[in-house]
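All protein chains but one are shown in place.
A and B are the chain letters, set down in written order, and residue numbers restart from 1 in every chain.
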Amino acid sequence: MIMAASQSNGPILRLECLEKRFGGVAALQGIDYEVPGGVIQGVIGPNGAGKTTLFNCISGMIEPSKGRISFEGYRIEGLAPHKIARFGVSRTFQHVALFKKMTVLENVMLGRHPRTRRGFLAAGFRLPGMRAEEEHIRKKAFEYLDFVRLAHLAGLDAGTLPLGKQKMLEIARALATEPRLILLDEPAGGLNMRETEELGDLIQEIKKLCVTVLLVEHDMNLIMDISDRILVLDFGKVLASGTPAEIKENSAVVEAYLGMESGGILM
Amino acid sequence: MGKKNWLILLGTAVFICSFPMLVMKIKAVSHYVDVMVFAGIFTLVCIGLSLLMGYAGQISLAQAAFFGIGAYTSGILTTKFGIDPWIAMPAGMILCGLVAWMIGVPALRLRGHYLAMATLGFGVIVNIVLAEEVNWTGGPSGMADIPTLRIAGYKITSEIAWYYLVWGIVFCALIFCLHMLHSRVGRALRAIHEEEKAAECMGVPTSRYKVRVFMLGAMLAAIAGSLYAHYVTCINPSSFSLMWSIRFMLMAMVGGMHSLWGALVGAVLMTFVGNEWLGMFAEFEILVYGSILLVVALFLPGGIVSLASMIARRRQKRASALEDAGP
Partner (left out) sequence: MHDFETRPCIGVDFLGTDFFQYAISGLTIGAIYAMVAIGYNAIYSVTEIINFAQGEFVMLGGLFAVFFAGTLRLPLYAAFLCAVVLTGCIGLAMDRLIIERARDTSVLSLIIITLALSIILKGGAMLWWGKDPYSLPPFSAGGPIRIAGAVIQPQALWIIGICALIIVGLTLFFRKSIYGQAMLACANNAGAARLAGIPVGHMVLLSFILSALIGAAAGVIITPVSMMEYDRGALLGLKGFGAAALGGLGQFFGALVAGVILGLAESFCAGYLSSGYKDAVALVVLLLALFLKPEGLFGSGEAARLKKY
(Lines give C-alpha, C1' and ligand atoms only; values in the text may rest on other atoms or scores of the structure.)
Protein backbone atom coordinates (compact mmCIF):
# COMPACT_ATOMS: atom_id res chain seq x y z
CA MET A 1 0.00 0.00 0.00
CA ILE A 2 1.94 2.95 -1.21
CA MET A 3 0.88 6.44 -0.31
CA ALA A 4 1.84 9.27 -2.61
CA ALA A 5 4.94 10.96 -1.23
CA SER A 6 4.77 14.52 -0.04
CA GLN A 7 5.45 17.06 -2.76
CA SER A 8 7.18 19.88 -0.99
CA ASN A 9 9.91 20.24 1.58
CA GLY A 10 8.20 22.89 3.62
CA PRO A 11 5.62 22.34 6.31
CA ILE A 12 2.73 20.20 5.13
CA LEU A 13 0.22 22.44 6.86
CA ARG A 14 0.55 26.11 7.67
CA LEU A 15 -2.01 28.13 9.63
CA GLU A 16 -1.67 31.89 9.48
CA CYS A 17 -3.70 34.27 11.64
CA LEU A 18 -6.57 31.82 11.55
CA GLU A 19 -9.77 33.24 13.03
CA LYS A 20 -13.32 31.98 13.21
CA ARG A 21 -16.18 33.84 14.74
CA PHE A 22 -19.70 32.54 15.20
CA GLY A 23 -21.75 35.66 15.72
CA GLY A 24 -20.17 37.19 18.80
CA VAL A 25 -18.22 34.11 19.85
CA ALA A 26 -14.63 33.78 18.70
CA ALA A 27 -13.94 30.06 18.40
CA LEU A 28 -10.48 30.62 16.95
CA GLN A 29 -8.49 33.79 17.56
CA GLY A 30 -5.41 34.26 15.49
CA ILE A 31 -3.81 30.81 15.26
CA ASP A 32 -0.33 30.74 13.76
CA TYR A 33 1.23 27.32 13.44
CA GLU A 34 3.15 25.04 11.11
CA VAL A 35 3.04 21.27 10.96
CA PRO A 36 6.04 19.59 9.34
CA GLY A 37 5.43 16.60 7.12
CA GLY A 38 5.57 13.06 8.45
CA VAL A 39 4.93 13.72 12.12
CA ILE A 40 2.17 12.85 14.52
CA GLN A 41 0.91 16.24 15.68
CA GLY A 42 -1.20 16.14 18.80
CA VAL A 43 -3.74 18.85 19.52
CA ILE A 44 -5.04 19.16 23.05
CA GLY A 45 -7.03 21.64 25.03
CA PRO A 46 -10.05 21.92 27.28
CA ASN A 47 -13.54 21.65 25.84
CA GLY A 48 -14.42 24.73 23.86
CA ALA A 49 -10.79 25.47 23.09
CA GLY A 50 -11.49 25.38 19.38
CA LYS A 51 -10.07 21.98 18.41
CA THR A 52 -13.11 20.79 16.48
CA THR A 53 -13.50 24.20 14.85
CA LEU A 54 -9.89 23.96 13.77
CA PHE A 55 -10.47 20.57 12.18
CA ASN A 56 -13.64 21.80 10.52
CA CYS A 57 -11.76 24.75 9.02
CA ILE A 58 -8.93 22.60 7.72
CA SER A 59 -11.24 20.00 6.20
CA GLY A 60 -13.38 22.68 4.61
CA MET A 61 -16.60 22.18 6.49
CA ILE A 62 -16.43 25.75 7.77
CA GLU A 63 -14.96 28.82 6.18
CA PRO A 64 -12.64 30.77 8.48
CA SER A 65 -13.53 34.39 9.16
CA LYS A 66 -9.94 35.46 8.63
CA GLY A 67 -6.55 33.97 7.98
CA ARG A 68 -4.99 31.39 5.74
CA ILE A 69 -4.63 27.66 5.66
CA SER A 70 -1.98 26.26 3.34
CA PHE A 71 -1.62 22.59 2.56
CA GLU A 72 1.67 21.72 0.85
CA GLY A 73 1.93 25.33 -0.18
CA TYR A 74 -1.55 25.56 -1.67
CA ARG A 75 -4.19 27.80 -0.08
CA ILE A 76 -7.16 25.67 0.93
CA GLU A 77 -9.17 27.85 3.27
CA GLY A 78 -12.73 28.26 2.09
CA LEU A 79 -12.52 25.48 -0.47
CA ALA A 80 -15.29 22.88 -0.62
CA PRO A 81 -14.54 19.78 1.46
CA HIS A 82 -14.51 17.44 -1.52
CA LYS A 83 -11.83 19.53 -3.21
CA ILE A 84 -9.72 19.48 -0.08
CA ALA A 85 -10.14 15.71 0.07
CA ARG A 86 -8.93 15.50 -3.48
CA PHE A 87 -5.86 17.51 -2.54
CA GLY A 88 -4.98 14.87 0.02
CA VAL A 89 -6.53 15.81 3.35
CA SER A 90 -8.83 13.32 5.01
CA ARG A 91 -10.44 12.99 8.42
CA THR A 92 -12.44 11.01 10.91
CA PHE A 93 -15.22 12.38 13.08
CA GLN A 94 -15.73 12.64 16.79
CA HIS A 95 -19.13 10.97 16.55
CA VAL A 96 -18.47 8.20 14.10
CA ALA A 97 -19.96 9.18 10.76
CA LEU A 98 -19.98 5.86 8.99
CA PHE A 99 -22.51 4.93 6.34
CA LYS A 100 -24.26 2.52 8.62
CA LYS A 101 -26.53 0.88 6.07
CA MET A 102 -23.66 0.15 3.72
CA THR A 103 -21.34 -2.77 4.28
CA VAL A 104 -17.90 -2.47 5.83
CA LEU A 105 -16.35 -2.99 2.42
CA GLU A 106 -18.58 -0.46 0.73
CA ASN A 107 -17.65 2.18 3.29
CA VAL A 108 -13.99 1.80 2.41
CA MET A 109 -14.76 1.59 -1.29
CA LEU A 110 -16.45 4.97 -0.96
CA GLY A 111 -13.15 6.28 0.33
CA ARG A 112 -11.65 5.53 -3.09
CA HIS A 113 -14.00 8.07 -4.64
CA PRO A 114 -11.55 10.97 -5.09
CA ARG A 115 -9.01 8.68 -6.75
CA THR A 116 -11.40 7.21 -9.31
CA ARG A 117 -13.29 8.64 -12.21
CA ARG A 118 -16.20 6.85 -13.83
CA GLY A 119 -19.34 8.96 -13.63
CA PHE A 120 -23.10 8.78 -14.18
CA LEU A 121 -23.10 7.95 -17.88
CA ALA A 122 -20.32 5.40 -17.67
CA ALA A 123 -22.14 3.71 -14.82
CA GLY A 124 -25.59 3.80 -16.35
CA PHE A 125 -24.53 2.51 -19.75
CA ARG A 126 -22.01 0.08 -18.25
CA LEU A 127 -19.30 1.47 -20.52
CA PRO A 128 -16.09 -0.53 -20.90
CA GLY A 129 -13.61 0.19 -18.17
CA MET A 130 -16.32 0.31 -15.51
CA ARG A 131 -15.88 -3.27 -14.45
CA ALA A 132 -12.11 -2.98 -14.34
CA GLU A 133 -12.35 0.13 -12.21
CA GLU A 134 -14.81 -1.52 -9.84
CA GLU A 135 -12.50 -4.49 -9.42
CA HIS A 136 -9.60 -2.18 -8.72
CA ILE A 137 -11.61 -0.25 -6.13
CA ARG A 138 -12.61 -3.47 -4.43
CA LYS A 139 -9.04 -4.77 -4.34
CA LYS A 140 -7.70 -1.54 -2.89
CA ALA A 141 -10.49 -1.42 -0.33
CA PHE A 142 -9.51 -4.87 0.91
CA GLU A 143 -5.93 -3.66 1.33
CA TYR A 144 -7.06 -0.89 3.64
CA LEU A 145 -9.34 -3.27 5.52
CA ASP A 146 -6.36 -5.57 6.01
CA PHE A 147 -4.38 -2.65 7.34
CA VAL A 148 -6.89 -2.10 10.13
CA ARG A 149 -7.52 -5.86 10.49
CA LEU A 150 -11.20 -5.74 9.60
CA ALA A 151 -11.08 -7.68 6.33
CA HIS A 152 -12.91 -10.64 7.83
CA LEU A 153 -15.94 -8.46 8.49
CA ALA A 154 -16.14 -7.03 4.98
CA GLY A 155 -19.68 -8.18 4.26
CA LEU A 156 -21.32 -6.94 7.45
CA ASP A 157 -23.37 -3.78 7.68
CA ALA A 158 -21.21 -1.06 9.16
CA GLY A 159 -23.86 -0.17 11.72
CA THR A 160 -23.66 -3.60 13.35
CA LEU A 161 -20.03 -3.26 14.35
CA PRO A 162 -19.04 -2.47 17.93
CA LEU A 163 -17.73 1.04 18.53
CA GLY A 164 -14.04 0.13 18.60
CA LYS A 165 -14.22 -1.53 15.21
CA GLN A 166 -16.34 1.31 13.83
CA LYS A 167 -13.57 3.71 14.69
CA MET A 168 -11.06 1.52 12.91
CA LEU A 169 -13.34 1.31 9.90
CA GLU A 170 -13.62 5.08 9.79
CA ILE A 171 -9.84 5.32 9.75
CA ALA A 172 -9.65 2.75 6.94
CA ARG A 173 -12.18 4.78 4.97
CA ALA A 174 -10.22 7.96 5.48
CA LEU A 175 -6.99 6.23 4.45
CA ALA A 176 -8.62 4.91 1.29
CA THR A 177 -8.68 8.45 -0.07
CA GLU A 178 -4.86 8.29 -0.14
CA PRO A 179 -4.38 11.36 2.01
CA ARG A 180 -1.04 12.89 2.87
CA LEU A 181 -2.58 14.50 5.95
CA ILE A 182 -5.16 12.78 8.08
CA LEU A 183 -7.14 14.48 10.84
CA LEU A 184 -8.21 12.12 13.61
CA ASP A 185 -10.91 13.65 15.81
CA GLU A 186 -10.88 11.93 19.23
CA PRO A 187 -10.42 8.44 17.83
CA ALA A 188 -9.99 6.96 21.30
CA GLY A 189 -13.30 8.25 22.60
CA GLY A 190 -15.25 5.33 24.06
CA LEU A 191 -12.45 2.80 23.62
CA ASN A 192 -11.15 0.58 26.39
CA MET A 193 -7.45 0.33 27.27
CA ARG A 194 -6.64 -2.53 24.95
CA GLU A 195 -8.41 -0.89 22.03
CA THR A 196 -6.64 2.39 22.77
CA GLU A 197 -3.28 0.61 22.67
CA GLU A 198 -4.16 -0.96 19.32
CA LEU A 199 -5.20 2.47 18.10
CA GLY A 200 -1.86 3.90 19.16
CA ASP A 201 -0.04 1.16 17.25
CA LEU A 202 -2.21 1.79 14.21
CA ILE A 203 -1.45 5.50 14.23
CA GLN A 204 2.25 4.73 14.35
CA GLU A 205 1.77 2.45 11.34
CA ILE A 206 0.03 5.31 9.53
CA LYS A 207 3.01 7.51 10.21
CA LYS A 208 5.23 4.87 8.57
CA LEU A 209 3.18 5.31 5.41
CA CYS A 210 4.43 8.91 5.22
CA VAL A 211 1.00 10.24 6.18
CA THR A 212 1.08 13.21 8.55
CA VAL A 213 -1.34 12.75 11.42
CA LEU A 214 -3.17 15.54 13.22
CA LEU A 215 -4.61 14.06 16.37
CA VAL A 216 -7.16 15.64 18.69
CA GLU A 217 -7.48 13.64 21.86
CA HIS A 218 -8.46 13.84 25.50
CA ASP A 219 -6.66 10.64 26.43
CA MET A 220 -3.39 12.11 27.76
CA ASN A 221 -1.57 8.78 27.84
CA LEU A 222 -2.18 8.17 24.19
CA ILE A 223 -1.24 11.66 23.12
CA MET A 224 1.91 11.86 25.18
CA ASP A 225 2.98 8.39 24.05
CA ILE A 226 2.74 8.68 20.33
CA SER A 227 2.85 12.39 19.45
CA ASP A 228 6.04 13.88 18.06
CA ARG A 229 4.76 17.38 18.77
CA ILE A 230 1.85 18.79 20.70
CA LEU A 231 -0.16 21.95 20.19
CA VAL A 232 -2.15 23.23 23.13
CA LEU A 233 -5.20 25.38 22.45
CA ASP A 234 -7.15 27.38 24.96
CA PHE A 235 -9.99 29.80 24.22
CA GLY A 236 -9.18 29.64 20.54
CA LYS A 237 -5.56 30.67 20.97
CA VAL A 238 -2.28 28.81 20.97
CA LEU A 239 -1.36 28.33 24.60
CA ALA A 240 1.82 26.35 24.06
CA SER A 241 3.50 24.05 21.60
CA GLY A 242 6.45 21.69 21.65
CA THR A 243 7.47 18.12 22.35
CA PRO A 244 5.45 16.09 24.85
CA ALA A 245 8.17 16.49 27.43
CA GLU A 246 8.18 20.25 27.07
CA ILE A 247 4.39 20.41 27.32
CA LYS A 248 4.34 18.35 30.49
CA GLU A 249 6.67 20.85 32.11
CA ASN A 250 4.81 23.91 30.86
CA SER A 251 3.16 25.51 33.88
CA ALA A 252 0.57 27.41 31.88
CA VAL A 253 -0.63 24.18 30.35
CA VAL A 254 -0.70 22.39 33.65
CA GLU A 255 -2.70 25.20 35.17
CA ALA A 256 -5.19 25.60 32.35
CA TYR A 257 -5.67 22.01 31.44
CA LEU A 258 -4.62 19.62 34.13
CA GLY A 259 -7.30 20.70 36.54
CA MET A 260 -10.06 20.04 34.00
CA GLU A 261 -8.70 16.80 32.57
CA SER A 262 -10.41 13.74 33.92
CA GLY A 263 -9.07 10.26 33.47
CA GLY A 264 -5.74 11.39 32.10
CA ILE A 265 -2.63 10.87 34.14
CA LEU A 266 0.48 12.88 33.39
CA MET A 267 3.57 10.89 34.19
CA MET B 1 -26.30 -5.06 -10.30
CA GLY B 2 -27.28 -7.11 -7.30
CA LYS B 3 -28.86 -10.49 -7.71
CA LYS B 4 -31.96 -9.36 -5.86
CA ASN B 5 -32.55 -6.55 -8.29
CA TRP B 6 -32.07 -8.80 -11.32
CA LEU B 7 -34.71 -11.15 -9.94
CA ILE B 8 -37.16 -8.33 -9.30
CA LEU B 9 -36.46 -6.93 -12.76
CA LEU B 10 -37.07 -10.29 -14.37
CA GLY B 11 -40.23 -10.92 -12.38
CA THR B 12 -41.59 -7.49 -13.20
CA ALA B 13 -40.72 -7.93 -16.87
CA VAL B 14 -42.57 -11.21 -17.03
CA PHE B 15 -45.61 -9.67 -15.39
CA ILE B 16 -45.58 -6.63 -17.64
CA CYS B 17 -45.21 -8.71 -20.77
CA SER B 18 -48.05 -11.02 -19.94
CA PHE B 19 -50.39 -8.41 -18.50
CA PRO B 20 -52.14 -7.46 -21.76
CA MET B 21 -52.81 -11.04 -22.66
CA LEU B 22 -54.41 -11.67 -19.27
CA VAL B 23 -56.49 -8.57 -19.34
CA MET B 24 -57.66 -8.29 -22.94
CA LYS B 25 -59.81 -11.38 -22.54
CA ILE B 26 -62.05 -9.79 -19.90
CA LYS B 27 -64.26 -7.07 -21.36
CA ALA B 28 -64.67 -5.16 -18.12
CA VAL B 29 -60.97 -4.62 -17.63
CA SER B 30 -59.67 -4.62 -21.19
CA HIS B 31 -59.13 -0.88 -21.01
CA TYR B 32 -56.55 -1.49 -18.28
CA VAL B 33 -53.99 -1.69 -21.07
CA ASP B 34 -54.62 1.97 -21.80
CA VAL B 35 -54.37 2.79 -18.09
CA MET B 36 -51.06 0.93 -17.93
CA VAL B 37 -49.68 2.98 -20.83
CA PHE B 38 -50.24 6.07 -18.70
CA ALA B 39 -48.88 4.26 -15.66
CA GLY B 40 -45.69 3.52 -17.59
CA ILE B 41 -45.34 7.12 -18.71
CA PHE B 42 -45.85 8.32 -15.15
CA THR B 43 -43.33 5.76 -13.88
CA LEU B 44 -40.71 7.46 -16.03
CA VAL B 45 -41.55 10.78 -14.37
CA CYS B 46 -41.43 9.25 -10.90
CA ILE B 47 -38.12 7.41 -11.28
CA GLY B 48 -36.21 10.67 -11.28
CA LEU B 49 -38.27 11.98 -8.41
CA SER B 50 -37.58 8.86 -6.38
CA LEU B 51 -33.87 9.19 -6.92
CA LEU B 52 -33.94 12.84 -5.98
CA MET B 53 -35.97 12.32 -2.81
CA GLY B 54 -34.41 9.07 -1.79
CA TYR B 55 -30.77 9.91 -2.36
CA ALA B 56 -30.42 13.65 -2.49
CA GLY B 57 -33.09 14.19 0.14
CA GLN B 58 -34.66 16.94 -1.92
CA ILE B 59 -38.10 17.62 -3.33
CA SER B 60 -38.86 18.71 -6.84
CA LEU B 61 -42.27 20.17 -7.51
CA ALA B 62 -41.37 20.80 -11.12
CA GLN B 63 -41.64 17.31 -12.55
CA ALA B 64 -44.94 18.23 -14.22
CA ALA B 65 -43.23 21.27 -15.73
CA PHE B 66 -40.44 19.13 -17.22
CA PHE B 67 -43.11 16.67 -18.34
CA GLY B 68 -44.85 19.58 -20.03
CA ILE B 69 -41.69 20.98 -21.61
CA GLY B 70 -40.98 17.55 -23.11
CA ALA B 71 -44.54 17.24 -24.37
CA TYR B 72 -44.73 20.70 -25.87
CA THR B 73 -41.27 20.53 -27.41
CA SER B 74 -42.27 17.36 -29.19
CA GLY B 75 -45.62 18.87 -30.11
CA ILE B 76 -44.23 22.14 -31.45
CA LEU B 77 -41.30 20.62 -33.32
CA THR B 78 -43.41 17.96 -34.99
CA THR B 79 -46.49 20.01 -35.84
CA LYS B 80 -44.98 23.40 -36.63
CA PHE B 81 -41.65 22.37 -38.06
CA GLY B 82 -42.35 18.89 -39.33
CA ILE B 83 -39.35 17.47 -37.47
CA ASP B 84 -39.19 13.74 -36.96
CA PRO B 85 -40.61 12.79 -33.55
CA TRP B 86 -37.56 10.67 -32.76
CA ILE B 87 -35.41 13.78 -33.11
CA ALA B 88 -37.83 16.05 -31.27
CA MET B 89 -37.74 13.75 -28.26
CA PRO B 90 -34.01 14.09 -27.54
CA ALA B 91 -34.36 17.82 -28.20
CA GLY B 92 -36.88 18.05 -25.39
CA MET B 93 -34.61 15.96 -23.20
CA ILE B 94 -31.63 18.22 -23.75
CA LEU B 95 -33.71 21.33 -23.15
CA CYS B 96 -34.99 19.96 -19.84
CA GLY B 97 -31.52 18.87 -18.83
CA LEU B 98 -30.24 22.37 -19.46
CA VAL B 99 -33.05 24.03 -17.55
CA ALA B 100 -32.63 21.58 -14.67
CA TRP B 101 -28.95 22.39 -14.56
CA MET B 102 -29.65 26.14 -14.44
CA ILE B 103 -32.11 25.76 -11.59
CA GLY B 104 -30.29 23.00 -9.78
CA VAL B 105 -26.82 24.50 -9.51
CA PRO B 106 -27.88 27.48 -7.39
CA ALA B 107 -30.75 25.78 -5.58
CA LEU B 108 -29.02 22.56 -4.57
CA ARG B 109 -26.28 24.36 -2.70
CA LEU B 110 -28.88 25.44 -0.21
CA ARG B 111 -31.20 23.73 2.20
CA GLY B 112 -34.04 21.40 1.32
CA HIS B 113 -36.87 23.85 1.19
CA TYR B 114 -35.09 26.15 -1.25
CA LEU B 115 -35.26 23.65 -4.08
CA ALA B 116 -38.85 22.82 -3.18
CA MET B 117 -39.86 26.46 -3.45
CA ALA B 118 -37.70 27.12 -6.49
CA THR B 119 -39.20 24.18 -8.36
CA LEU B 120 -42.66 25.20 -7.20
CA GLY B 121 -42.15 28.68 -8.59
CA PHE B 122 -40.54 27.39 -11.77
CA GLY B 123 -43.39 24.96 -12.32
CA VAL B 124 -46.00 27.69 -12.06
CA ILE B 125 -44.00 29.96 -14.39
CA VAL B 126 -43.85 27.21 -17.02
CA ASN B 127 -47.59 26.70 -16.69
CA ILE B 128 -48.22 30.42 -17.19
CA VAL B 129 -45.95 30.53 -20.24
CA LEU B 130 -47.67 27.50 -21.76
CA ALA B 131 -51.03 29.19 -21.32
CA GLU B 132 -49.94 32.64 -22.50
CA GLU B 133 -47.84 31.99 -25.59
CA VAL B 134 -50.83 31.23 -27.77
CA ASN B 135 -48.89 31.43 -31.01
CA TRP B 136 -46.52 28.68 -30.02
CA THR B 137 -48.53 26.51 -27.69
CA GLY B 138 -52.11 27.15 -28.60
CA GLY B 139 -52.76 28.75 -25.24
CA PRO B 140 -55.21 27.31 -22.73
CA SER B 141 -56.90 25.13 -25.30
CA GLY B 142 -53.62 23.55 -26.17
CA MET B 143 -52.43 21.98 -29.37
CA ALA B 144 -53.81 19.06 -31.33
CA ASP B 145 -52.94 16.81 -34.23
CA ILE B 146 -49.63 15.71 -32.86
CA PRO B 147 -48.52 12.83 -35.06
CA THR B 148 -48.10 9.45 -33.52
CA LEU B 149 -44.75 7.72 -33.46
CA ARG B 150 -43.41 5.54 -36.23
CA ILE B 151 -40.88 2.76 -35.99
CA ALA B 152 -39.31 1.70 -39.29
CA GLY B 153 -42.17 3.23 -41.20
CA TYR B 154 -44.95 1.58 -39.21
CA LYS B 155 -47.30 3.87 -37.29
CA ILE B 156 -47.78 2.95 -33.68
CA THR B 157 -51.48 3.31 -33.17
CA SER B 158 -52.82 0.35 -31.24
CA GLU B 159 -52.92 0.42 -27.46
CA ILE B 160 -50.93 -2.79 -27.24
CA ALA B 161 -48.14 -1.43 -29.42
CA TRP B 162 -47.93 1.68 -27.28
CA TYR B 163 -48.00 -0.47 -24.14
CA TYR B 164 -44.94 -2.45 -25.18
CA LEU B 165 -43.14 0.65 -26.48
CA VAL B 166 -43.66 2.64 -23.29
CA TRP B 167 -42.81 -0.20 -20.94
CA GLY B 168 -39.81 -1.10 -23.05
CA ILE B 169 -38.51 2.42 -22.51
CA VAL B 170 -39.37 2.21 -18.80
CA PHE B 171 -37.29 -0.93 -18.46
CA CYS B 172 -34.38 0.65 -20.27
CA ALA B 173 -34.56 3.55 -17.84
CA LEU B 174 -34.77 1.19 -14.86
CA ILE B 175 -31.74 -0.77 -16.03
CA PHE B 176 -29.77 2.43 -16.55
CA CYS B 177 -30.62 3.64 -13.06
CA LEU B 178 -29.96 0.27 -11.42
CA HIS B 179 -26.54 0.11 -13.06
CA MET B 180 -25.86 3.61 -11.89
CA LEU B 181 -26.88 2.83 -8.32
CA HIS B 182 -24.60 -0.19 -8.17
CA SER B 183 -21.50 1.67 -9.12
CA ARG B 184 -19.10 4.18 -7.69
CA VAL B 185 -21.68 6.89 -8.34
CA GLY B 186 -24.41 4.91 -6.65
CA ARG B 187 -22.24 4.36 -3.60
CA ALA B 188 -21.61 8.07 -3.50
CA LEU B 189 -25.35 8.78 -3.71
CA ARG B 190 -26.09 6.35 -0.91
CA ALA B 191 -23.35 7.95 1.13
CA ILE B 192 -24.80 11.40 0.52
CA HIS B 193 -28.14 10.09 1.66
CA GLU B 194 -26.78 8.72 4.93
CA GLU B 195 -24.07 11.12 6.02
CA GLU B 196 -23.72 14.00 3.66
CA LYS B 197 -20.94 15.82 5.51
CA ALA B 198 -18.81 12.70 5.81
CA ALA B 199 -19.35 11.90 2.15
CA GLU B 200 -18.20 15.36 1.17
CA CYS B 201 -15.08 15.02 3.32
CA MET B 202 -14.31 11.74 1.56
CA GLY B 203 -14.16 13.54 -1.77
CA VAL B 204 -17.74 13.20 -2.99
CA PRO B 205 -18.88 16.41 -4.73
CA THR B 206 -22.30 16.34 -3.11
CA SER B 207 -23.84 19.41 -4.72
CA ARG B 208 -22.68 18.40 -8.16
CA TYR B 209 -24.14 14.92 -7.78
CA LYS B 210 -27.43 16.27 -6.51
CA VAL B 211 -27.64 18.48 -9.59
CA ARG B 212 -26.92 15.48 -11.82
CA VAL B 213 -29.71 13.49 -10.17
CA PHE B 214 -32.06 16.43 -10.61
CA MET B 215 -31.07 16.65 -14.28
CA LEU B 216 -31.58 12.92 -14.76
CA GLY B 217 -35.07 13.20 -13.31
CA ALA B 218 -35.88 16.15 -15.54
CA MET B 219 -34.68 14.36 -18.67
CA LEU B 220 -36.66 11.22 -17.88
CA ALA B 221 -39.73 13.39 -17.34
CA ALA B 222 -39.06 15.00 -20.73
CA ILE B 223 -39.01 11.61 -22.44
CA ALA B 224 -42.25 10.76 -20.66
CA GLY B 225 -43.74 14.04 -21.85
CA SER B 226 -42.83 13.35 -25.46
CA LEU B 227 -44.35 9.89 -25.28
CA TYR B 228 -47.46 11.37 -23.69
CA ALA B 229 -47.82 13.97 -26.42
CA HIS B 230 -47.57 11.41 -29.20
CA TYR B 231 -49.94 9.02 -27.44
CA VAL B 232 -52.80 11.39 -26.66
CA THR B 233 -52.06 13.59 -29.72
CA CYS B 234 -53.59 16.66 -28.15
CA ILE B 235 -52.23 18.42 -25.08
CA ASN B 236 -53.15 21.45 -23.03
CA PRO B 237 -51.54 23.24 -20.07
CA SER B 238 -53.90 21.78 -17.45
CA SER B 239 -52.11 18.42 -17.67
CA PHE B 240 -48.90 20.05 -16.51
CA SER B 241 -50.10 22.01 -13.52
CA LEU B 242 -48.85 22.16 -9.95
CA MET B 243 -51.49 19.61 -8.99
CA TRP B 244 -49.82 17.16 -11.34
CA SER B 245 -46.42 17.78 -9.78
CA ILE B 246 -47.99 16.98 -6.46
CA ARG B 247 -49.60 13.85 -7.93
CA PHE B 248 -46.20 12.67 -9.13
CA MET B 249 -44.73 13.30 -5.72
CA LEU B 250 -47.57 11.37 -4.18
CA MET B 251 -46.87 8.43 -6.49
CA ALA B 252 -43.20 8.39 -5.58
CA MET B 253 -43.95 8.68 -1.86
CA VAL B 254 -46.67 6.05 -1.76
CA GLY B 255 -44.54 3.59 -3.65
CA GLY B 256 -41.47 4.36 -1.61
CA MET B 257 -39.00 7.11 -2.26
CA HIS B 258 -35.91 5.17 -1.30
CA SER B 259 -36.32 2.69 -4.10
CA LEU B 260 -36.66 2.68 -7.86
CA TRP B 261 -39.26 -0.05 -7.55
CA GLY B 262 -41.18 2.30 -5.32
CA ALA B 263 -41.55 4.68 -8.26
CA LEU B 264 -43.00 1.88 -10.35
CA VAL B 265 -45.34 0.57 -7.65
CA GLY B 266 -46.51 4.03 -6.72
CA ALA B 267 -47.09 5.18 -10.27
CA VAL B 268 -49.07 2.08 -11.24
CA LEU B 269 -51.11 2.08 -8.05
CA MET B 270 -51.98 5.75 -8.04
CA THR B 271 -52.76 5.80 -11.76
CA PHE B 272 -55.32 3.08 -11.21
CA VAL B 273 -56.66 4.80 -8.12
CA GLY B 274 -56.97 8.08 -9.97
CA ASN B 275 -58.42 6.66 -13.16
CA GLU B 276 -60.57 3.85 -11.93
CA TRP B 277 -61.43 3.91 -8.32
CA LEU B 278 -61.77 7.64 -7.70
CA GLY B 279 -63.77 8.20 -10.84
CA MET B 280 -67.04 8.71 -9.08
CA PHE B 281 -65.54 10.68 -6.22
CA ALA B 282 -63.95 13.34 -8.38
CA GLU B 283 -64.70 16.12 -5.89
CA PHE B 284 -62.96 14.22 -3.16
CA GLU B 285 -59.88 13.64 -5.26
CA ILE B 286 -57.86 16.54 -3.86
CA LEU B 287 -58.84 15.74 -0.29
CA VAL B 288 -58.04 12.06 -0.73
CA TYR B 289 -54.63 12.77 -2.26
CA GLY B 290 -53.74 15.17 0.51
CA SER B 291 -54.80 12.71 3.18
CA ILE B 292 -52.86 9.82 1.64
CA LEU B 293 -49.80 12.03 1.38
CA LEU B 294 -50.12 13.09 5.01
CA VAL B 295 -50.63 9.55 6.30
CA VAL B 296 -47.71 8.22 4.28
CA ALA B 297 -45.42 11.07 5.31
CA LEU B 298 -46.25 10.65 8.98
CA PHE B 299 -46.49 6.90 9.35
CA LEU B 300 -44.83 5.20 6.42
CA PRO B 301 -42.27 7.55 4.93
CA GLY B 302 -40.59 4.69 3.14
CA GLY B 303 -43.75 3.86 1.25
CA ILE B 304 -45.14 0.49 0.24
CA VAL B 305 -41.73 -0.85 -0.70
CA SER B 306 -40.45 -0.26 2.81
CA LEU B 307 -43.43 -2.17 4.13
CA ALA B 308 -42.42 -5.11 1.97
CA SER B 309 -38.83 -5.01 3.15
CA MET B 310 -39.95 -4.68 6.79
CA ILE B 311 -41.97 -7.86 6.42
CA ALA B 312 -39.04 -9.57 4.73
CA ARG B 313 -36.69 -8.54 7.52
CA ARG B 314 -39.09 -9.70 10.19
CA ARG B 315 -39.29 -13.09 8.50
CA GLN B 316 -35.51 -13.22 8.36
CA LYS B 317 -35.24 -12.39 12.05
CA ARG B 318 -37.79 -15.00 12.94
CA ALA B 319 -35.96 -17.58 10.84
CA SER B 320 -32.60 -16.83 12.43
CA ALA B 321 -34.18 -16.74 15.90
CA LEU B 322 -35.54 -20.21 15.29
CA GLU B 323 -32.10 -21.30 14.15
CA ASP B 324 -30.48 -19.89 17.26
CA ALA B 325 -33.05 -21.58 19.47
CA GLY B 326 -31.38 -24.74 18.25
CA PRO B 327 -32.21 -28.40 18.75
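The rule is simple: contacts are C-beta pairs under 8 Å (C-beta built on N, C-alpha and C of every residue); 3 or more make two chains touch, one makes a residue touch a chain.
Remember, it's a predicted structure, so these values are computed and weren't measured experimentally.
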item	value
Options B:204, B:253, B:267 or B:304, residue touching the unrepresented chain	B:253
Touching residue (missing chain; options B:29, B:98, B:144 or B:287)	B:287
Hidden-chain contact residue, picked from the options B:16, B:39, B:120 or B:192	B:120
Candidates B:14, B:110, B:172 or B:234 - the one touching the absent chain	B:110
Missing-partner contacts on chain B, residue numbers	53, 57-59, 103, 106-107, 109-114, 116-118, 120-122, 124-125, 128-129, 131-132, 196-197, 242, 246, 249, 253, 283-291, 293-294, 297-298, 301
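The rule we apply is simple: only the chains that are shown with their structure count from here on.
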item	value
Centroid spacing, where centroids are CA-atom means, of chain A and chain B in whole angstrom	41
Contact footprint of chain A on chain B as seen in their complex	176-177, 179-180, 183-188, 190-191, 194-195, 197-207, 212, 216
Chain A to chain B touching residues, read off their complex	59-61, 80-82, 84-86, 90-91, 93, 97-102, 106, 109-116, 118-120, 122-126, 130, 133-134, 137, 173-174, 177
